[in-house]
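A single protein chain has been omitted from the complex, and every remaining protein chain is retained in its original position.
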Amino acid sequence: MRIAVQEQPFDLGAESDVFAAAATGMGAVVTFTGVVRDVDGGLEAMEIEHYPGMTESAIRKIAEDARDRWSLGDVLVIHRYGRLAPGERIMMVATAAPHRKDAFEAAEFLMDYLKSRAPFWKKEITRAGEGWVAARCEDEDALKRW
Amino acid sequence: MRIAVQEQPFDLGAESDVFAAAATGMGAVVTFTGVVRDVDGGLEAMEIEHYPGMTESAIRKIAEDARDRWSLGDVLVIHRYGRLAPGERIMMVATAAPHRKDAFEAAEFLMDYLKSRAPFWKKEITRAGEGWVAARCEDEDALKRW
Amino acid sequence: MDVLYFAWVRERIGLPKERVETGAATVSELVEELSAREERYAAAFADISALRVALDQELSDFDAPLAGVREVAFFPPMTGG
Partner (left out) sequence: MDVLYFAWVRERIGLPKERVETGAATVSELVEELSAREERYAAAFADISALRVALDQELSDFDAPLAGVREVAFFPPMTGG
């Protein structure tokens, strides 16, 4: 299990390759990558603030919960903070499991919890000004299925 | 949309990178990779037979169905045939979508349909002999949720 | 028409493809005709519920008419992914 909270970019291809290669005996590998989206046009940057100290332990707890709930060979979570441009990759998770159902469900669980329970906050910087991204009810609701 | 049915290995890292880089404006990228598993020990090879001509068109139809059902930016399916050793990667799918829910659901849909509706057949070669992998009821049942 | 066999159907019948001249109106009639030929066909087609059929490379069923069909394929349930 590897948890990385970092400012610098990560290499999606290399991370995927290394993760899949290390997951011996697993039949299924799922990755999710989140990318900064310029929804309305005019986004100059996304600033991601986090709570050093708490961030890594909160993510580790979420990943351990996933390992308790599903049969998993391995889990990877990488999450960036700092200033990101549109199109940059914010974060990724990867799961390896004997079967595809476990790998998919665990990856979705990780994403749902990272969205609403890991101490990150996003601020959008646009030409018109800047504003904090509000938490969405549907993200909170997504936790109810687990 | 790219569909590849091929005997040679694919490069998971490079494919993931190229796919994610091309998916401009998408917030979520999901990949699934299937790996040959030696469940009981003693597996020497997995031989994958397919129906040339039908295979690619069947996969294309499944991918088009996914694009009709979810808001997707792009879809990738790579599936190998021929003789594979344990640990080798059999296939991958990738989906890109504005939101994570669509990317995840579409990837699971693709996998469920590829399992039971794309003309591939797997034979396990073990030290003790060889046998065709039987379709599993739960794979057929998995289609019912869509 | 061309008749194709895959996986254990191919192994049981002993060939991947053959040319068949038939007046069969449906897939079921073609199966009966082939099964009557030789024991290896009868063995392959013994349990139709364990088989799938594609007509001109599209999944179909055993009641389907064969009129205009150029390629019929018989195989067990698929195991992709």
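Should a chain be cited, it is by its letter among A, B and C, assigned in written order, with residues numbered from 1 in that chain.
As a convention for this text, a contact is a pair of C-beta atoms (placed from the backbone, for glycine too) under 8 Å apart; a residue touches a chain by one contact, two chains touch by 3 or more.
Note that the structure is predicted; figures quoted are calculated from it, not measured.
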Visible contact partners (per top-of-document touch definition) of the missing chain: A
Contact partner of the left-out chain, one of A:Met1, A:Met54 or A:Ala85: A:Met54
Missing-chain contacts mapped onto subunit A: 34, 49, 51, 53-54, 57-58, 79, 90-91, 111, 114-123, 132-135, 139-140
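In this section, only the chains that are shown with their structure count from here on.
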Length of the line joining the C-alpha centres of subunit A and subunit C, rounded to whole Å: 48
Residues of subunit B whose C-beta touches two or more other chains: 34, 111
Numbers and ranges of subunit C residues touching at least 2 other chains: 81
